[in-house]
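For this depiction, one protein chain was excluded, whereas all remaining protein chains were kept in their positions.
Chain IDs A, B and C follow the sequence of writing; residue 1 opens each chain.
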Amino acid sequence: MAADDIYILGITMTKFGKHPDKDTVDLAAEAAMGALKDAQVSMGDMGILAAGCLMGQGSIGQQIQKQIGQTGIPVFNVSNACATGATALRTAVMAIKAGECDMGLAVGVEKLAGVGLLGARPAQATKEWTPSGRFGAVAGTDGRIGTDNMPGTFAQVGMEYGHKYGGATFELFARIAEKNHAHSTLNPLAAYTKRMTLEEIMNDVMIAYPNTRSMCSANCDGGAAAVVVSGAKLRTLSKEQQRRAVKVSASVLTSDPYQEACQVLPDVNTLTRNAAKKAYEQAGVSPEDLDLVELHDCFATAELVHYDNLMLCPEGGAVDFFNSGATWRDGSTPVNVSGGLESKGHPIAATGIANIWEICHHLRGEAGDRQIEGAKVGLAHVIGLASACGVHILEKSAL
Amino acid sequence: MAADDIYILGITMTKFGKHPDKDTVDLAAEAAMGALKDAQVSMGDMGILAAGCLMGQGSIGQQIQKQIGQTGIPVFNVSNACATGATALRTAVMAIKAGECDMGLAVGVEKLAGVGLLGARPAQATKEWTPSGRFGAVAGTDGRIGTDNMPGTFAQVGMEYGHKYGGATFELFARIAEKNHAHSTLNPLAAYTKRMTLEEIMNDVMIAYPNTRSMCSANCDGGAAAVVVSGAKLRTLSKEQQRRAVKVSASVLTSDPYQEACQVLPDVNTLTRNAAKKAYEQAGVSPEDLDLVELHDCFATAELVHYDNLMLCPEGGAVDFFNSGATWRDGSTPVNVSGGLESKGHPIAATGIANIWEICHHLRGEAGDRQIEGAKVGLAHVIGLASACGVHILEKSAL
Amino acid sequence: MSTETTLSQVPHVGYLQLGVRPHLVANECTQCKARYFDRRNACASCFGSDFVKVDIPTEGVVRSFTIVTFASPGIPVPFVASIVDCGGTSVRGNIINCEPTPEKVHLGMKVRLATFTMGADDNGVEAIGFGFEPL
Partner (left out) sequence: MSTETTLSQVPHVGYLQLGVRPHLVANECTQCKARYFDRRNACASCFGSDFVKVDIPTEGVVRSFTIVTFASPGIPVPFVASIVDCGGTSVRGNIINCEPTPEKVHLGMKVRLATFTMGADDNGVEAIGFGFEPL
């Protein structure tokens, strides 16, 4: 292990689902203490804490410290929509790369169970039409000029792909959800672990065509945390710690470069493609090398486009790629063997670390019933509007 | 200039005050474009954007990109209460130190004009006493078990110092405000530039004894932004840019280490002292070397304790230090020659960059009427509850 | 409350130009020709800050759509949200005057701008919205 490499020394996620008896900080503390225990280190070893909670008040890091240890280290509270957890990890990695410390803790947590559809606030009734805001609008635009809600936004993302390349039918998208729900049955930490038939998925309540309820990510509670360490420091730790450490071969964060259409529909493609390219380059890994991928299937329609964006298939070939069975757990490039956000659940700020936990779990050979045998390299992807994309490539320890 | 040093290449702040015709993003864009122009570079040169807006929705960075340039660079939205701006700068500095890019942009912005006292929400009326939360409280605690509001909290911080060392009278605290209001008359960007007599200050509306209204920071709108650059990159730029560049000799962020009393009253002392120690060490500078200091006088009572925390005076000697006249602009250690938060204003997330702007302005010899002649080294301090402290030490270019 | 002809109209959004032939108007960057419907401080593409108004073609092709059947409180459903390619400029708008079903709306469908009333305020001023209807 090179001195300037970065490793995940410990990582954990709480059970995703409903936790009515735990507050946000309980979940964050559980995840953080779990990651420290998994890493066999303590809060006293940490040189930085980066944390995120989208629904919080911007000081989740300090709230966590009060529950698990106040040592005076720098705290970065970060926020990047659904990419918040990945941003926290990215920040801790950056602090180590900058030589500011040799170990850091990243935490993401959210309580969302019972929260409805995330989207814009309803339009207000008006007594006098008065233009306001950057569009000079006299009334709300959501529902009148397109949609601001997430299921509809990502439905359009998938449909746009269909318009460009063809073959993206309602049934195809539903079959992506069918795969993820099938995968979830092997994940004891998933919020939902019920296998669903294609018919059940297609006949479920329609939210935003072509996304039915079971094709949407599940709002739930959850926390996830990771301890990162420099290669130099890892060398001084036990053989057991070295063996279980997972190499962060690439850690990339991107935002939207300007694209014509991104002004009217978020462009989730360009920044994901940019992040993936940079990550493959950083890691010296190509898409064919990946043993598993956790990608941001906030909706079934999103998973399809990310096959292409992450270059798991030739450009324009996502439909054929999925139809080939490649992304099922017994396929050539298993995608979302955790069950994905559609069944594992999507506690927003936790997601960007939980997907890395899933990859690490397999690379360490600790994934039990859902182990992808012999997994050596994995990729975790997350995207938050509008917009941030995190891509991490992880490799099994050489020991 | 050493290759691995970090410099401020450009920095700006908007006028602080009321900006009813500008939205948050206008102020942020104005500050960011101003900093880029001051640096004689463009958004295309930036390798990272770190931004904060406490009252925002956690995506101010991407909102700014849409107004000034979407280039796909990593965006870190950060939050650390009143230390948010300093945290944004810290993040950009860290990215450069990590070798991820050679130039970065940090932005802080807030719209607060018209917002009332910041503090806890009022207690709810109840039909049935039901314990909830981590204190098992059946009703709100603010006002019944001490105070959660900021003027009261910082009043106690000052009074505690008085209890420990003596001499901290109402009049003493008011005289600190008198100094800052006097300083503000020379700052055209301050929200308030009215000289106030000691009598006016003491007879102003009492908010939380001993802090009257004119001893409290002024809620206002404002933005501030800075462009940071590596020493290696700076060498390739023009002589003019090199001459105006200000060296970031120390960039430190700390949080609360555990202290017995910090559970009942925020301990603003220990983390400030820790940050200052580390900063002096990093910069190889001692308090006597400082030509000016901008410190976080969110209330007059806070300024006093930070003289001590920043080691501008011997431990316990803050009252004598102030009484000596040291912190007036013609004293040995001018403090808050900008007018401080009490008159310049305190648009929360902008504050941690605006105080650095003030220092840079003097180090570059561009501070006009309020120039501290021959200023070569300055310190900027900011603290947000509960808690983060940022300390930056800045030095005039050697050119 | 009045049923008389309203005295005046305002567009739902500033970029809808009312009149004999209603159409959309964008802010176009003079430097790189990027177009924006909202007010911008500078150009997200080239960082320039000079903009001119340009008219957007009123006919286009549906590049993407969704039929929203579940929305935030107060927003009537179902409605068809879509992205319409109007001569190279992407425009966001609802598909109106068309049954909101996957059988009636399809990708590649040709549409044109259409306006509708959003009602009058207490001063009798009528707000006019826009969408796209099948050609």
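Simple rule for what comes next: contacts are C-beta pairs under 8 Å (C-beta built on N, C-alpha and C of every residue); 3 or more make two chains touch, one makes a residue touch a chain.
Please read these numbers as outputs of a predicted model, since none were measured by experiment.
Among the displayed chains, contact with the absent chain in the complete complex occurs for A, B. Of the listed residues B:67, B:91, B:147 or B:309, the one in contact with the hidden chain in the full complex is B:147.
Looking at B:76, B:170, B:192 or B:280, the residue that reaches the missing chain in the full complex is B:170. Contact with the omitted chain, checked across B:3, B:264 or B:398, is made by B:264.
Taking the whole complex into account, chain B touches the unshown chain at residues 117, 119-123, 126-129, 131, 133-147, 149, 151-152, 155-157, 159-160, 162-163, 170, 205-211, 258, 260-261, 263-265. The omitted chain makes contact with chain A at the following residues, 25-26, 29-30, 33, 42-44, 65-70.
In this text, only the chains that are shown with their structure count from here on.
Seen from the Cα centre of chain C, the chain whose own Cα centre is farthest off is B. Distance between chain centres (mean CA atoms), chain A to chain B: 34 Å. Centre-to-centre spacing of chain B and chain C amounts to 44 Å, using the average Cα coordinate of each chain.
Residues of chain A in contact with at least two other chains: 134, 258. Touching of two or more other chains is recorded for residues 40, 44-45 of chain C.
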